[in-house]
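Here the complex is missing one protein chain, while the rest keep their positions.
As written, the chains take the letters A, B and C, and residue 1 is the first residue of each chain.
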Amino acid sequence: MATILYFARLGEQLKTSSEQISLNDMSTVRQLVDHLLDRGEPWSSEFESGRVLVAINQEMSGFDSAISDTDEIAFFPPVTGG
Amino acid sequence: MATILYFARLGEQLKTSSEQISLNDMSTVRQLVDHLLDRGEPWSSEFESGRVLVAINQEMSGFDSAISDTDEIAFFPPVTGG
Amino acid sequence: MSRISVQEQDFDVTTELQAICDARTDIGATVTFVGLVRDMNLDDSVSGMTLQHYPGMTEKALHKIVAEASQRWEVQDATIIHRVGELSPGDQIVLVCIASSHRHDAFEACSFIMDYLKTRAPFWKKEMLKDGSSRWVDARESDDHAAGRWEN
Partner (left out) sequence: MSRISVQEQDFDVTTELQAICDARTDIGATVTFVGLVRDMNLDDSVSGMTLQHYPGMTEKALHKIVAEASQRWEVQDATIIHRVGELSPGDQIVLVCIASSHRHDAFEACSFIMDYLKTRAPFWKKEMLKDGSSRWVDARESDDHAAGRWEN
């Protein structure tokens, strides 16, 4: 089971900040996102509108990056600290 | 009488930080410096070795600037604050 | 050498400067940036702000940014404190303090860290407006542009 985290606007709109997902044959971030999009709203709106960034095991990554069931995969909007 | 001020190394070497001088027919800083050089040591060493800056009435000026008997004329080395 | 803290509590600039400078006499310059909550944003009156972060990743990202600054400039010591939670207009949000023996290194490193922090450290601001509504702050292109100028 991979740990999926959602921060800021994403966490709020999806009404969850964390979930466990069995990746099965999903081997890239893009495949995981496709899986999430299949859930329909609010997932589709949140992942299709605006920029979503991804971090794997707390490192900024891309949507083509490989993922496995031991990973912590976080989705969030562009950062606005400082 | 013009007020002549000497700061930092100049004041120390000349053993005076201030004096009054009647400018008479001296109308530029350069003529005043020539007058001071005529005094010999330590004036000549101090004004001939190293860079000496001049301010007239507390504004940075040049050696060709005009001076008059009501002016405050200051001589000092390049600044080293901060 | 560097101290990184993500915290709810406020900070005191003098205390942080002393922590860096006390008991050493080889520091010639410190440059300190403090970011504050403004009462206006995009022409709207802001009554407060909530700052969220990604515990763990945020600290790692800040350490990485300091390490990168230390490779580019002479950095004797660095402190970053970033607050999270509820903040009000006028409150301090972030402190970046750089000590160096050369002032230009201190200025450059501090400015660089702020630009990178604004685009790479996982913090998110949500503003409460005077009319009772709230909104997540959008990332600004100008911040991407500012971070980009260090890439050359």
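Note that a contact is a pair of C-beta atoms (placed from the backbone, for glycine too) under 8 Å apart; a residue touches a chain by one contact, two chains touch by 3 or more.
Everything numeric here is computed off the predicted structure, so don't read it as measured data.
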Across the complex, visible chains touched by the hidden chain are B, C
Looking at C:5, C:32 or C:50, which residue reaches the missing chain?
C:32
Among C:1, C:19 or C:40, which one touches the chain that has been omitted from the display?
C:40
Which positions on chain B touch the chain that was left off?
5, 7-9, 12, 51, 55, 58-60, 74, 76-82
Could you please point out the chain C residues that touch the chain left off the display?
12-15, 17, 21, 24-40, 89-90, 101, 103-104, 106-107, 110-111, 114, 146
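We take it that only the chains that are shown with their structure count from here on.
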Between chain B and chain A, distance of the C-alpha-averaged centres to the nearest whole Å:
73
Roughly how far is chain A from chain C, centre to centre by C-alpha average, rounded to an integer in Å?
26
Between chain B and chain C, what distance separates the C-alpha centroids? Give it in angstrom.
49
Residue numbers of chain B (touch at least two other chains)
none
Got the chain C residues that touch at least 2 other chains?
none
